[in-house]
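Before I ask anything, here is the structure I am working with.
Here the complex is missing a single protein chain, while all its other protein chains stay put.
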Amino acid sequence: MHILEKMVMTTGFANLTWGSAIMIVVGCVAIYLAIVKKYEPLLLLPIGFGVIVGNIPYNPSLPLGVYDTVANGASQNSVLSYIYWGVKAGVLPPLIFLGIGALTDFSSLISSPKSVLLGAAAQLGIFGTFVGALLLGFNGLEAASIGIIGGADGPTSIFLSSQLAPHLLGPIAIAAYSYMALVPVIQPPLMKLLITEKEARIRMKPPRVVSKTEKILFPIIVVIVSSMIAPGSLTLVGMLMLGNLLKESGVTDRLARSTGNALLDICTVLLSFAVGASTQASVFLTPKALGIFALGLFSFMIATAGGLLFAKFMNLFLKEKINPLIGAAGVSAVPDSARVVQHYALKFDKDNHLLMHAMAPNVSGVIGSAIAAGVFIALFQ
Amino acid sequence: MHILEKMVMTTGFANLTWGSAIMIVVGCVAIYLAIVKKYEPLLLLPIGFGVIVGNIPYNPSLPLGVYDTVANGASQNSVLSYIYWGVKAGVLPPLIFLGIGALTDFSSLISSPKSVLLGAAAQLGIFGTFVGALLLGFNGLEAASIGIIGGADGPTSIFLSSQLAPHLLGPIAIAAYSYMALVPVIQPPLMKLLITEKEARIRMKPPRVVSKTEKILFPIIVVIVSSMIAPGSLTLVGMLMLGNLLKESGVTDRLARSTGNALLDICTVLLSFAVGASTQASVFLTPKALGIFALGLFSFMIATAGGLLFAKFMNLFLKEKINPLIGAAGVSAVPDSARVVQHYALKFDKDNHLLMHAMAPNVSGVIGSAIAAGVFIALFQ
Amino acid sequence: MHILEKMVMTTGFANLTWGSAIMIVVGCVAIYLAIVKKYEPLLLLPIGFGVIVGNIPYNPSLPLGVYDTVANGASQNSVLSYIYWGVKAGVLPPLIFLGIGALTDFSSLISSPKSVLLGAAAQLGIFGTFVGALLLGFNGLEAASIGIIGGADGPTSIFLSSQLAPHLLGPIAIAAYSYMALVPVIQPPLMKLLITEKEARIRMKPPRVVSKTEKILFPIIVVIVSSMIAPGSLTLVGMLMLGNLLKESGVTDRLARSTGNALLDICTVLLSFAVGASTQASVFLTPKALGIFALGLFSFMIATAGGLLFAKFMNLFLKEKINPLIGAAGVSAVPDSARVVQHYALKFDKDNHLLMHAMAPNVSGVIGSAIAAGVFIALFQ
Amino acid sequence: MITDSLKTAADTLNAAGQPAYGLTNLINNHGHTIALSGILIVFLGLILIALTISLFNFFSSQVQKREQKEKSRQEEEAKTPAFRGDEIPTDHLIAITAAVELYRRLHLDPIRTKVTFDRGEIHTPWKTGYKFGQRIAPRK
Amino acid sequence: MITDSLKTAADTLNAAGQPAYGLTNLINNHGHTIALSGILIVFLGLILIALTISLFNFFSSQVQKREQKEKSRQEEEAKTPAFRGDEIPTDHLIAITAAVELYRRLHLDPIRTKVTFDRGEIHTPWKTGYKFGQRIAPRK
Partner (left out) sequence: MITDSLKTAADTLNAAGQPAYGLTNLINNHGHTIALSGILIVFLGLILIALTISLFNFFSSQVQKREQKEKSRQEEEAKTPAFRGDEIPTDHLIAITAAVELYRRLHLDPIRTKVTFDRGEIHTPWKTGYKFGQRIAPRK
């Protein structure tokens, strides 16, 4: 009975800390939100499950978790650490962008050049939060990684954090995805505050049809322009636009299909799961993480306000007014924030469909955030 | 003509040893069994082809085989060694479990909690063989890896061997898959020996319908419970249950589809081929391999007997008797052993369909083996 | 304004060299050819885009390009360098061959053993160019890698170069794919020169139907024979034939489907993109590259002439004459050169369909080139 | 797991690597203890899982019964369609449903649907599907 | 980017690692300069993209107008088919087209086709597709 007794003492039940218990509950909540509330389920579900797996207590001598790598012996590396390597080395986010590019239709953006600027304005959230994080005492690298949460692009956030502040990757990724899921809760109050009913009723002309040639030229021009301006954005924008060119060229359909399905899905599962598993209580439940969550919310709010106000500002000079609500879609969080705009506008005019118009700043915000990430990479790496 | 003569002397034909020739024939036999007998073709076919490729004789100075890695120069590593790395580092088996999880339906198990124990009883094969291997003179790490053959789960066997006894990985994997293919030959005699005709005729109530909520809660609970009890099982059970949650959640269908198809298939091909190619005659045709094959058969027999006898034992206490034949399905070898039970029962009562009932211990045996592997990992790694 | 001024000076626009500008134009031309002329779009499109991405000027201190790897710190490796690793280590080409094998039907080859030799004759291009490259002053390793361009198989060329002369990988890959795309321009003049109209009108008997057993035995026999003769071809031929066996066995359809679609497509995108990105002006715009392009053209011409003349030579001994045009298909460039043969023959006899007959030397040329690569690997590695 | 001391002992023995066999080897490697504790842990884990299943089985069964009653009522109502148009052959219907379902799966990913074929008397090949652990409807 | 000197300064500060907060930390890290330049670069990049789009929008719009005119003429002609056989139910037609399209996509990869459903009055599930950035035809 002596051995049995000891055996029981070494199980996970005995080693369970309050931290791990809390994190396991957090993981369950994430899964609940993903399944019942349908908040970004493709990401939140594997993240939530990863949080559970990453917080199962175990004897530290076992190589099981994502951080269990020992340089001098491959047999000492855990399997999860190999998967997490794809996150830490920054490989998975660009591959995900390749797949997203193969699924994204930029024609709404091509047909309305003005909206491109709204995607730029929403990046105020990134730089505002960067300043805020510095004020709170984070160092430059950390502040940049926290600021990028306001870009509202999961892969961009994870990519930048992995390059600049890998020790904060877990909380930043979780914060980014959480607030992306909460966009329908965060944005409407700001819309109410900043946009008058008259503005919300503005109708916009249906966008013109975009030719195949334009769709093919677009990714090539974007990659050249954005990486010339901010070379650090080359990896993310390059992969996104490669995927898009595969889709739009019309001669590489099978490549676009495989990258937009199998590759995207597999990388999404592995990335989300590994990010979730990296939130071990000991590295996650820290005052810094609390600060990150506060700054992340702040980031989304500034980004939304930036987009809305810049749209109002543009209207001062435009003959053909744009509906300033679509400025809120500049935060990215594709396609959730565009949907929020659509729903909000319908409250005032049930025939005013802004979804298509909101997609332009929406995807422009993706490019804008990638450029912002490029600025930080160039500066800090 | 001098050079031509020498040239002929250096071809594979000239370097062919009896060992390689035998192994090439073994590879052809495996392919024959896979194609003509349809014994686990998804695994035996690439394994068989790998055995052929791995036993083509070549000048040892060429980096071609799975073992040709030289630490101090990546250019000295063969391509096969990179693929084999996925096996040796233990990365491929958990990814395969992810895919299998995305294809497995645990509802038969959820609807009959009693059957879970049959999956536990069949793990007697693992620990019995562990003892047997120690008696034959293998050391603890080797004995554990050999014992796991009785778990009748390919990925689990390969994972454990890669962690504990990589030098025996080839024979253990081949033995595990061979006996899994031979389950229809191994199990019926034991059934005849241990189960009376009266018992074989027992009919079971159709299982109840399982709700979606239960199917969603199941993978979460299993991963917490099993990895709390045996933290070493975290990797395998975690990935299996992640795949299953992706499938059952109903909100991540595209992730379940890609992991259950593209990822599973690609990993299966690479793992099976690399395992086959690791059976170079010089490391495979050894007395140890013979011992492993003998112990592997022993292992399957104990596991089957364990399941059958435990089912009979349970019937002593149950009001509503279970058909003890389904105990044999506890060895896993999903879904072959469940089919064997179905066929065997039909011989006595052509309307007694046990397949569904046998699936419960069948998948429970997968979890049981993973826990057993976790015990060994915790103990020996 | 001081900082803004400096900022502008550090953008890519300021760092742009003539070399990068030329290469970006080259990339655009490749994309144009891929989309408008439909020249091998699955390869040329990602290569062209990769050329653009690889030649965006950036501050050399940033880890962005394929060559930016620093041994002593993973965080200093660029994402592109990880993708390029798959090329440099030789891993991607065999995986592509696995997928191609799962899509290739060898029955035309099995039904006409004579045509196999035409695939051998066309390899004269490889060895002729090897001699030519030595005469131009390349060393043995470089000459072998340049010679293989004449094999007209992208993955084989890239595999051999990655093993023997990685510093020439970019130009060799681009030359190989460019001339493969230009096969419809290169081959007809040589056909006109070497084949009389009477020969071009020769009709051939329709090939017999090939049984499933033969199709299954073929890959097994080919891998044994070719790797016995030239062990260095084991990796390429082994993977090609594994894929083919998965397809023909009839019991592993799902494996053949996943390797022939998802795996093939993903590896193709990553390989082509990385190869394109490796053509940075500083390593690409060199006199050596010019020499490689000249030798590459030479290589394709010798290969075509070799195939055509050997077919004429065979006709001296054959009762049932073959149409010597199909000799040109021996260069591989599957299936383009076979199509060229078909079109050329139709000019003389609009009912003489040679496509099917040309497929035999076409796929035989793939095996021939892999054996030739094996010879060089055995000799130089 | 088990004991740290055991682990140390095992490690020492493995390091020493004295080739042995039979009972000596078994005892030196603590084979009997490990085997016994191992099977106990496996049982412990699976018993806990079985208990949890039993538990939520119990709770869900009541909920389910109610739901099923309501469903069957609704289904009966649904079985009498308001309007019956032209008869479409069952085979066509199945093929069309399959096509539509496939189209949706390939192109409209986020929307989740499920095609279920009612079990009829005709034996069509669509009913022969079999996968790992798939349920088969019980014989009536 | 920005300035090399800035970078050096930033690096030095990070190396020193003196934990600070508030305005001191902001100024030490050149936060205000970086934020300002950063947002400017983002705007610069996206303005350039917007300009390029405007440019080729301008050129292509003319070309497109001509093309569309021709197309609409052709389409009108095509709308009066020479021969009208048996009426096939729309639902069948769509299902069949989807099936054929799927077959082609899965088996005849190199050939590129696209199935487009004309917007009719009936609300069928095939029109509900939604993907990232997908266009929705404008309301008439």
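A, B, C, D and E are the chain letters, set down in written order, and residue numbers restart from 1 in every chain.
Here is the rule we use: a residue touches a chain if its C-beta (ideal position, glycine included) is under 8 Å from a C-beta of that chain, and two chains touch if they have at least 3 such contacts.
Here the structure is a predicted model, which means the values were calculated and not measured.
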(request) Just name the one of C:Val116, C:Leu270 or C:Ala305 that touches the chain not displayed here. (result) C:Val116
(request) Specify the residue from the set C:Ile100, C:Ala173, C:Leu263 or C:Val283 that touches the hidden chain. (result) C:Ile100
(request) Among C:Ala176, C:Ala311 or C:Val375, choose the residue that contacts the chain missing from this document, as touch is defined above. (result) C:Val375
(request) Name, in rising order, the residues on chain D that touch the hidden chain in the full complex. (result) 91-92, 94-96, 98-99, 101-102, 105, 125-126, 128-131
(message) Need a quick check: the contact residues on chain E for the chain that isn't drawn.
(response) 92, 95-96, 99-100, 102-104, 106-111
(request) Go through chain C and note every residue touching the omitted chain. (result) 100, 103-111, 113-114, 116-117, 119-120, 123-124, 126-128, 130-131, 134-137, 139-141, 143, 206-209, 211, 213-214, 217-218, 221-222, 225-226, 229-233, 250-251, 253-254, 334-335, 351, 353, 355-356, 359, 362-364, 367-368, 371-372, 375-376, 378-380
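Going forward, only the chains that are shown with their structure count from here on.
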(request) Averaging each chain's C-alpha atoms to get its centre, pick out the one most distant from chain E. (result) B
(request) Report, in whole Å, the distance between the mean C-alpha point of chain B and the mean C-alpha point of chain D. (result) 18
(request) Calculate how many whole Å lie between the centre of chain C and the centre of chain E, each centre taken as the average of the chain's C-alpha atoms. (result) 34
(message) Residues touching two or more other chains, restricted to chain D: which are they?
(response) 1-2, 6, 37, 41, 109-110
(message) Multi-chain contacts only, two chains or more: what residues does chain A have there?
(response) 11, 59, 229-232, 250-251, 254, 261-262, 378
